[in-house]
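In what follows, a structure is listed as structure tokens, so that the remarks can point back to it.
Every protein chain of the complex appears in place save one, which is left out.
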Amino acid sequence: MTEDLSNKLVISVALVGSATTKEQNPAVPYTPEEFGVEAKKCFDAGASTVHIHARDKKTGWPTPDLDQIKAVIDNINEKAPEIIINITSSVGITLEQRVAPTQTFKPLIASLNTNSMNFSIGDFKTGKVVANADGVFRNTFLTIQTLAEAMKKAKTKPELEVYDFGGLYNILFLNKQEDLFEKPLHFQFVFGTLGGVPFSYQSLAGFLNLIPSGSSWSVCGVAKDQFRAGLCAAAMGGHIRVGLEDNIRVPSGRLAKGSWEQVEWAAKVAKLAGREVATPDETRKIFNLLQ
Amino acid sequence: MTEDLSNKLVISVALVGSATTKEQNPAVPYTPEEFGVEAKKCFDAGASTVHIHARDKKTGWPTPDLDQIKAVIDNINEKAPEIIINITSSVGITLEQRVAPTQTFKPLIASLNTNSMNFSIGDFKTGKVVANADGVFRNTFLTIQTLAEAMKKAKTKPELEVYDFGGLYNILFLNKQEDLFEKPLHFQFVFGTLGGVPFSYQSLAGFLNLIPSGSSWSVCGVAKDQFRAGLCAAAMGGHIRVGLEDNIRVPSGRLAKGSWEQVEWAAKVAKLAGREVATPDETRKIFNLLQ
Amino acid sequence: MTEDLSNKLVISVALVGSATTKEQNPAVPYTPEEFGVEAKKCFDAGASTVHIHARDKKTGWPTPDLDQIKAVIDNINEKAPEIIINITSSVGITLEQRVAPTQTFKPLIASLNTNSMNFSIGDFKTGKVVANADGVFRNTFLTIQTLAEAMKKAKTKPELEVYDFGGLYNILFLNKQEDLFEKPLHFQFVFGTLGGVPFSYQSLAGFLNLIPSGSSWSVCGVAKDQFRAGLCAAAMGGHIRVGLEDNIRVPSGRLAKGSWEQVEWAAKVAKLAGREVATPDETRKIFNLLQ
Partner (left out) sequence: MTEDLSNKLVISVALVGSATTKEQNPAVPYTPEEFGVEAKKCFDAGASTVHIHARDKKTGWPTPDLDQIKAVIDNINEKAPEIIINITSSVGITLEQRVAPTQTFKPLIASLNTNSMNFSIGDFKTGKVVANADGVFRNTFLTIQTLAEAMKKAKTKPELEVYDFGGLYNILFLNKQEDLFEKPLHFQFVFGTLGGVPFSYQSLAGFLNLIPSGSSWSVCGVAKDQFRAGLCAAAMGGHIRVGLEDNIRVPSGRLAKGSWEQVEWAAKVAKLAGREVATPDETRKIFNLLQ
């Protein structure tokens, strides 16, 4: 008899992304030690997976350096050995840099971005772009296919990150190749970046109408979309990612004391939705991890 | 300068409907005294409006008897004088019976059902109708128009209850009569009755795409749809109705100790959505009440 | 090897409904003879099914009289023997009257309305109801279940007429009874009645998102919605019903010379959509008729 996990809610946490800095929120980790401490707090609060972008120890900038990534992984494994580590595949100038962490560390799960898109910072009140106005986040079909093949070989589950409908259709297209992705698929719907789509019932409904039956799905949202998307996902069987990568605040508007405070929020949301927080073992089954 | 109430969330509570009985949940009020006690507890927990269907003191059945309705109103006014009373217009065999409470008590707000529909009880696992298989909830255009005119005259705000898209289109049709409804309109979207639509992102998005700009809106849901609809509404600026009329349980699945326990739930949801619970005075403004 | 019929488009025609009169369009048939002549013209223009509501020979009013229905059937069979006859199950005061034509004539296909709803005539410019303001089109769960059982017994395919989302959900509910409907289901989406939903991309998309995979579907629309719905259905694999029951005009605005002129229109639409008009034999397969 199969265990019924339909009422379990997975909380994932992204401690820091490519852009968030200590200037914005001092709880953002830069050093491997800080990653480990923050991961442990998040695990204690209910997170079963932790998504990492390593930072250069000196500059605080995102780095594709494998040694620095390894130091982060080791530190998390030491302090929170049960938590499932999810490594980004978005950092790096070259495709080789982007694929290397999967090949080297063979994580249980790794993000896989699904479309190329503008990726800028703007002021939503004035409509002015304030940073990276000429920036494109490149995720060509070659990128996606190469990462997917490497993940399959490494038995790494792709977390298919969907920022827009085109990205989801890109995956539906590639998924016609019978052997590129292990089924069922796992999606993460990302809301609120400038260049992608903001959270709306309609976009979430549209994504869910399109994904293959049996897929698992989670949401994350930038700034206030973190709360909007999380509440709505919890209500209807989805899973939640939180963390300072996406949002530096708590719902009241003040700075979060750490990503763990948003994990605590997600755990409360789960309870109000009548759901229980999934353990790492349950998460392995819910997301159909391959290891 | 206009007060910004956009971050306030109105909690409405329906203590008992036409169908819920003490056999299902002993906290369901039948006597005026019980209504008053329950209304006070709900007010203390954050509800600013209370929706009432009077019950016959002896049989417990819904009654259009004006004396019994008056006794309920008086008792609530005595124990929770600040709470806004919302009287149903759905009880009665004749149209006269349905319109009489509005004419007699001139409440600040009253429900106004927007479509005729099947109204049965069924087992959602087997697809069998178990009660009222030949039942129709009649809300003809004549009914709607007559109630709307009476409410306008009584300065009662219609709470336009939408169970299906046809009902919403009925109102959009009638609203072409320039003077039938005071603007802006106030809608309550009802999910999960057998005969209407269950909660889904898509239906809620569809309703919101159709209502006139500037309308206020709230959701209620039957059984688990109470939680689904409430979480999603809180996330995106809507308001919440809870209460034993719609659902006799709390999210964990046990019986609610009273409607007030669901009001407490809604207040927690509001907080997790970064919103504050509206007071009755704020509710008057948010719902554009006429008195 | 299965024949690929995916590019075929079925044209159904409804010669006259409950409401359309000769005063509105003199081509509306009342007598059996007129039904036969009109059916033949429609068949020649491409219709493979004809939907009939018999009319009293003297008054012109819709009639549940079995003799008069038989005369219509006989006349059509004589003049257009290949066309598939679809009998309404909506005419009659009692449930017995509504079920009798199915039991008596065992047609290949019969309409089955899926929800109770307001059914009035209104002026869409002023929002005034001009006729039948207190009217409800009753299709309770008892009605639907009784008709479905009779159709199953008669090997009559139910044409599940969906006027609103609640109606579609009613069928999804009843379809959990494993043996009530033969699979796959066949739906007809009806747009533009006052009381139901007007044609919109969103409503059609919503219906299609909900119906079971493998279902066949057709559209019909009242007045201009006949053209809107037909064009959109033809574009995306659906089938088309036309006829004076739904609309008395052609796209240019003048009165149709007969239902057959709208059938000609539908045949042109099919061609512009790159599809071929289905023959009655192909329609039997596409709609999964049981005889």
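Note that the chains are named A, B and C in the order they appear, and that numbering of residues resets to 1 at the start of each chain.
Definition applied: a residue touches a chain if its C-beta (ideal position, glycine included) is under 8 Å from a C-beta of that chain, and two chains touch if they have at least 3 such contacts.
Quick caveat, the model's predicted, so the values are computed rather than measured.
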Visible chains that the absent chain touches, using the contact criterion stated earlier: A, C
Touching residue (missing chain; options A:24, A:140 or A:291): A:140
Hidden partner chain, touching residue among C:137, C:227, C:260 or C:287: C:227
Residue among A:62, A:107, A:196 or A:280 touching the omitted chain: A:196
Which residue of C:43, C:165, C:265 or C:287 touches the chain not shown here: C:265
Contacts of subunit C with the absent chain, listed as residue ranges: 200-202, 204-205, 208-209, 224, 227-229, 231-232, 234-236, 251-253, 265, 268-269, 271-274
Interface with the undisplayed chain - residues on subunit A: 115-118, 120, 122, 124-129, 133-136, 138-143, 145, 163-166, 169-170, 173-177, 180, 194-198, 202-203, 206, 209
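Keep in mind that, in the parts below, only the chains that are shown with their structure count from here on.
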Interface composition of copies subunit B and subunit C: same or different, split at half: same
Computed distance of Cα centres, subunit B from subunit A, in Å: 39
Per-residue overlap in subunit A, given as positions that touch at least 2 other chains: 209
